[in-house]
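All protein chains but one are shown in place.
Moving on to chain A:
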């Protein structure tokens, strides 16, 4: 992760944060002296020498133990050092996961052949962001493997170690620590905006399929990688959504693009041709060699602890996840039945939604780049919307703004997390950018504006205007505007923070909306 940058004639090398090590341990497994190695269940990179592993694990254990003396319920979550940062997470009782991230750094070459100076940028990475990444690692593991505890019950330490090894070996390669940001903190779900009628049609479709294929326990419906319906509980859906959108869908996106422009389904002997296909399981139903094995996932691990087959079926841009109890053997007949039932209906439904979506877009006018960018998140339903991020792919998440600005967003988020009250923060960044953050009840909104020579009052005015814009965009935002308080959060850093003079101004702008063009942009709320 080296991005050379030319600065003042001298070649500087910029290093982004990267994963140094990642390990899982349970202190109770090797409590006697000399048996410390038994504590370690997984260690990445595996080639590290044994004693170093033991030392590192021991250090973490000690830090956690030590900080417990100050607050027994909340031991240390991270350790900041000059070169790196360690994150601790007790995933299950006595099972700890530790992630060590190397701080970003700048390598400045020196004259006269002396070794280059390395400057570590310790303050550049955020605890909240990487803490969230670490928790997500565990959630993802749990989704596909169940809890550590269950693995212990089933096959002891050996099985658990096997599972950890198998999962994290691949998973850690897909971690892209350099592009983690505020969205990782939220871990939200993008909901597809949809009118009531189409939504009800989807409901009806889901209900019918679940009725005729009674094996199906849960269903989730997505369109354009955005969620429309989830039969799973929120937390399970959150991680499944993450898997689908960052891993499974991107892998299958190319054939999809090819299929979209082909002519409309011709009718062949009363049998509708359709675009439906399995994203998990058999690639081709007609293939006599096809295997009918689907990934298994674990949900509701807190109470009913269910193991399920995950069938992901897609037609055009509509994807449906069917989840079936893992105790059932899935056969070719079942898959054919499902294909025959769901394929034609889903193809029709997908073109319905597409039509509806285009109508809405036409109403809302031509796509114009708005003068600002925003991230919205609602803790209550995990609804997330970002105009900052491009399409997230498996490999990298692209943002359209400078990392420094993303850092400011993260900072504001940390500030919000510290107190329970509603607040609003306005930050002037170095490059004519203004960043406005608002928090109300369960909702957070971050806006980045670029206005040259703007003063606070103007920023306040235009941000208010924007919030009212967003009010139309996101109907359920409404109460956001009813309970803002302004708080002064002075902080001396490279950015200038100013107290907002009158928080209420934002609300007053409500009446001045004239954005009828935006009506219908989003018929569904998030």
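Keep in mind that, in the parts below, contacts are C-beta pairs under 8 Å (C-beta built on N, C-alpha and C of every residue); 3 or more make two chains touch, one makes a residue touch a chain; residues count from 1.
Convention: contacts and distances are computed from a predicted model.
Participant: Missing chain's UniProt protein name, "Translation initiation factor eIF2B subunit gamma", "Serine palmitoyltransferase 1", "AP complex subunit sigma" or "Mic1 domain-containing protein"?
Facilitator: "Mic1 domain-containing protein"
Participant: Specify the residue from the set A:33, A:112 or A:211 that touches the hidden chain.
Facilitator: Once the missing chain is taken into account, the touching residue is A:211.
Participant: Which of these, A:43, A:199, A:357 or A:433, touches the one chain of the complex that we don't see?
Facilitator: Only one listed residue reaches the unshown chain, and that is A:199.
Participant: Sort through A:224, A:337 or A:381 and give me the one touching the missing partner chain.
Facilitator: With A:224, A:337 or A:381 as choices, the missing chain is touched by A:381.
Participant: Among the options A:58, A:149 or A:231, which residue touches the chain absent from this view?
Facilitator: Of the candidates A:58, A:149 or A:231, A:231 is in touch with the missing chain.
Participant: Of A:191, A:249 or A:275, which one is in contact with the hidden chain?
Facilitator: Checking each option in A:191, A:249 or A:275, the one touching the absent chain turns out to be A:191.
Participant: What chain A residues would touch the chain not displayed?
Facilitator: Here the touching residues of chain A are 191, 194, 196-197, 199-201, 203-204, 207-208, 210-212, 229-231, 233-234, 237, 380-381, 383, 422, 441-442, 475-476, 478-479, 481-485, 504, 507-508, 510, 523-526.
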